[in-house]
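Note that this complex is displayed minus one protein chain, with the remaining chains in position.
Order of writing sets the chain letters: A and B. Residues in each chain are counted from 1.
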Amino acid sequence: MKTHVKQLNIRTHKKLQLVDITAEVEEIVRGSDIKNGICLVFAPHATAAIVANEHERGLMEDMLEKISMDYPHNGKWKHNLIDDNAAAHLASAFIGSGRVFPVLDGRLIRGTWQNIFLVELDGPRYSRRVIVEVLGE
Amino acid sequence: MKTHVKQLNIRTHKKLQLVDITAEVEEIVRGSDIKNGICLVFAPHATAAIVANEHERGLMEDMLEKISMDYPHNGKWKHNLIDDNAAAHLASAFIGSGRVFPVLDGRLIRGTWQNIFLVELDGPRYSRRVIVEVLGE
Partner (left out) sequence: MKTHVKQLNIRTHKKLQLVDITAEVEEIVRGSDIKNGICLVFAPHATAAIVANEHERGLMEDMLEKISMDYPHNGKWKHNLIDDNAAAHLASAFIGSGRVFPVLDGRLIRGTWQNIFLVELDGPRYSRRVIVEVLGE
């Protein structure tokens, strides 16, 4: 067994933003020399998340709109008494900051319309990290 | 280390439907000859999801009702300008298309009331795929 780990450093530009990292993740899987295993895509942040879905401009706006509706920035949260980003924390906790994909025959397995996104929930940030870990043999 | 991978092909019959795949997943784990590791259950689809919970008829209807409430089919989504299934995409992105379970002593570990379901969000479909990957030794 072996592990192959790379870190992406991503600059975000908006309060809420989806960053498509599919190409970077697939490149890391290809470069791993791992034939069969899994790929963990993980954001070590409490105000970001990882999701997989279609890269279609309208849908990407819908995803951010849905997050704004479900986790309103101006909600009456206690965490906002000491900071102003409770909504971002809540979205990160419940959407989740990682996703796991199969790796088979050296390729990341995903659906045709299943791109991988970093979800910025409290940007802009100079550097968001995403750990891409391929594990297998 | 070894990996053991099988693909389930599942026909769905309704717009929203839960398909209990626990028996199939457990059979694959048993047939894997892997004693200790993990089992990734992954749907390579942008309008389906995987969840674990109780197989009780009322609760299964509740889960689908909750999805309909949280992701209404006739919501005013931009993706619906080019397609009609934005709600299904949103539910898939946020619920997640995979779940990971421990495998110990050759058995999948889950709670007594924790069955594994494919969640069809945009059916009916002739063939939904679920990748079941057992990894360990």
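Here is the rule we use: contacts are C-beta pairs under 8 Å (C-beta built on N, C-alpha and C of every residue); 3 or more make two chains touch, one makes a residue touch a chain.
All figures in this text were calculated on a predicted structure; none of them were measured in a lab.
Check A:15, A:73, A:89 or A:125 against the missing chain and you find that the one touching it is A:89. Mapped onto chain A, the interface with the missing chain covers residues 1-3, 5, 38, 40, 42-46, 70, 77-82, 86, 89-90, 92-94, 96-98, 100, 131, 133, 135. Where chain B meets the chain that is not shown, the touching residues are 1, 36-38, 51-54, 56-59, 61-63, 65-66, 95-96, 99-102, 104, 109-114, 135-137.
Please note the rule applied: only the chains that are shown with their structure count from here on.
Work out the mean CA point of chain A and of chain B, and you get 20 Å between them.
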